[in-house]
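Quick notes on the structure that follows.
Complex shown without one protein chain; remaining protein chains in place.
Note that the chains are named A, B and C in the order they appear, and that numbering of residues resets to 1 at the start of each chain.
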Amino acid sequence: MSGRYTELKRECYEANMQLPQLDLVVYTFGNVSAVDRKEAVFAIKPSGIPYEQLKPEDIVIVDYENRRVEGAMRPSSDTKTHAFLYREWSDIGGICHTHSTYAVSWAQAQMDIPIFGTTHADHNTSDIPCAAPMADSLVAGDYEHMTGHQILDCFEQKKISYKEVEMVLIGNHGPFTWGKDPAKAVYNSRVLEEIARMAYLTLQINPNAPRLKPALIKKHYDRKHGKEAYYGQEG
Amino acid sequence: MSGRYTELKRECYEANMQLPQLDLVVYTFGNVSAVDRKEAVFAIKPSGIPYEQLKPEDIVIVDYENRRVEGAMRPSSDTKTHAFLYREWSDIGGICHTHSTYAVSWAQAQMDIPIFGTTHADHNTSDIPCAAPMADSLVAGDYEHMTGHQILDCFEQKKISYKEVEMVLIGNHGPFTWGKDPAKAVYNSRVLEEIARMAYLTLQINPNAPRLKPALIKKHYDRKHGKEAYYGQEG
Amino acid sequence: MSGRYTELKRECYEANMQLPQLDLVVYTFGNVSAVDRKEAVFAIKPSGIPYEQLKPEDIVIVDYENRRVEGAMRPSSDTKTHAFLYREWSDIGGICHTHSTYAVSWAQAQMDIPIFGTTHADHNTSDIPCAAPMADSLVAGDYEHMTGHQILDCFEQKKISYKEVEMVLIGNHGPFTWGKDPAKAVYNSRVLEEIARMAYLTLQINPNAPRLKPALIKKHYDRKHGKEAYYGQEG
Partner (left out) sequence: MSGRYTELKRECYEANMQLPQLDLVVYTFGNVSAVDRKEAVFAIKPSGIPYEQLKPEDIVIVDYENRRVEGAMRPSSDTKTHAFLYREWSDIGGICHTHSTYAVSWAQAQMDIPIFGTTHADHNTSDIPCAAPMADSLVAGDYEHMTGHQILDCFEQKKISYKEVEMVLIGNHGPFTWGKDPAKAVYNSRVLEEIARMAYLTLQINPNAPRLKPALIKKHYDRKHGKEAYYGQEG
């Protein structure tokens, strides 16, 4: 494989192949994309190809207007949602969509995932929002494009920053996550699945479990992301 | 191994061997069959043989009247159910039966699996029906033959097409699935298990979770199966 | 390894090694024994040895009065329960004890596992009984011996035959299973764990789920164990 987007395709391919290894997908139920900001294109999984058959050269290159730039295959049916988010959120480098079990179950329940503990607070400063299902008129129109709108509207209404909360549930559907690169987007999908599972179990054990206190939310965010962060290695 | 049905046996064998790999069976708790419409026979797993011991040549060939056509072993105890469905539904090419955990649990609860999200709607246009348990008089008679009737009656009463919903739960027992070939029937069993698990979790999180809106059911079905389907690759 | 009980030890060892492979134990939480009726001794796992370290020659040979006949190690702390059951139930050839998750949870809930479906009925003709916790005076005495009594009393009070139901829960503790040989005892432990999990899920989905009808219990038992059984291969 050679060509202009070889490295971008490989990065996208490797992030996609993490999904079955992390038990986040069965069959074709997911997709990851990787953006090249300079070229204003992104690489994305082709539609309906099982992970065990996927090869780096199958990855499709698409621009922000959803036009195929390179690749023989049809891109993921969710491509327009990815394009929309890359256009709107200029700081993200990768997007991941799965149908992972616990995240989907919260999305089907149409509920935000409450912030119950430090596992959640190490990664987000608020509940993980669940975007309300789309109006029928929009479903009938440019559905996947409108899914991008749905995410944007949800973050605006709830006054959440996509830089502090890198994950969302689409009501009735499932999760989208993002990050500085596709590997981080996949990491966020795995973390979201664990947070979703823990929050489910917490409520089964104690239906009145309280949310984490603001002081602890701030502490755990600052510990990892604040000016004097001391989690991880320097540099 | 050579002979008239070698290819059919191998297809049936490979579909059966998927079941333990997909965590859908333990020991002998499942069976897959593959039909040859031209020859009017089907290949099916022998009864009571653990998957780790199964060999392609063990597969039994049976006609629609349940007569063994080829093979030294006794066919699956569920053979008459398979025969009945092949006779009644001329468009199906494979059938799969398992005792997978979540699908069986819904069958034991004697409840249809509600259509809560797009994972479900990508594969079915309605709730997954649970056929009511059989009358005692029928149990005492030709039980496995009547199980076929039970499925057919259920689809007729609920006005569901077996082409749109390729899965059913038998009350108190477990799931049967089918498809254009045995691999698709197995795929449907795996998808059903995931849908059953997600629906269970959804109701635990929100006992009042609403069904998916008709507009979204239609959209997701059309996206994959409609005239202008755009999911997957062309051709 | 050579000697009088070499074959018995190997059979016992192999059955024990199935437990971690079937995800029924962590660390040392289980034990299997195998009886030699002619010699009136049984082979059992040594106490407190992790499965990954266990070797065939570590297996201990004990008689029905709990006296060590061969072997350098101390036998399982549950040895007296095994001895009691071998003495009382002359038709069994192997016994298995685990702390498998779902079976233990029902034992801790101190509830019989209701017969909800055919997976259960293919193996048992009634609910799986949970023996009530022991009186304090007995706990303080010969505890593991009394555990055998506890099982026997439970089956007598509930009028269940140990030949039709090869599994029991000890309230607050966990499951014991048995069978014609140690491999069947282990098989029954794996089946019990699955039945326990399905029954738990069934009640979560539908707290009013009805028990299986007597006609279906009889049908599934006869299909596998009756005079005209047609499940499995002949001979």
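Operating definition for what follows: contacts are C-beta pairs under 8 Å (C-beta built on N, C-alpha and C of every residue); 3 or more make two chains touch, one makes a residue touch a chain.
These figures come from a predicted structure and were not determined experimentally.
Engineer: Which chains here touch the chain that is missing from view?
Structural biologist: Per the contact definition above, the missing chain touches A, C.
Engineer: Since one chain has been left out of the picture, which residues of chain C touch it in the full complex?
Structural biologist: Per the touch rule, chain C residues meeting the hidden chain are 26-27, 29, 46-49, 73-74, 77, 99, 101-102, 104-111, 133-134, 136, 139-140, 143, 172-174, 200, 203-204.
Engineer: Applying the definition given at the start, please give the residues of chain A touching the unseen chain.
Structural biologist: Counting over the whole complex, chain A touches the hidden chain at residues 116-119, 187, 190-191, 194, 197-199, 201-202, 204-206, 209-210, 212-213, 215-216, 219, 223, 230-234.
Operating definition for what follows: only the chains that are shown with their structure count from here on.
Engineer: Should the pattern of chain-chain touching be classed as line, ring, star, complete or other?
Structural biologist: If you draw each chain as a dot and join those that touch, you get an open line.
Engineer: Can you tell me which chain is nearest the middle of the complex, judged by mean CA position?
Structural biologist: Closest chain centre to the overall C-alpha centroid: B.
Engineer: Measuring between Cα centroids, what's the chain most distant from chain C?
Structural biologist: Farthest by centroid: A.
Engineer: Which chain B residues sit where two or more other chains touch them?
Structural biologist: Counting only residues that touch two or more other chains, chain B contributes 204.
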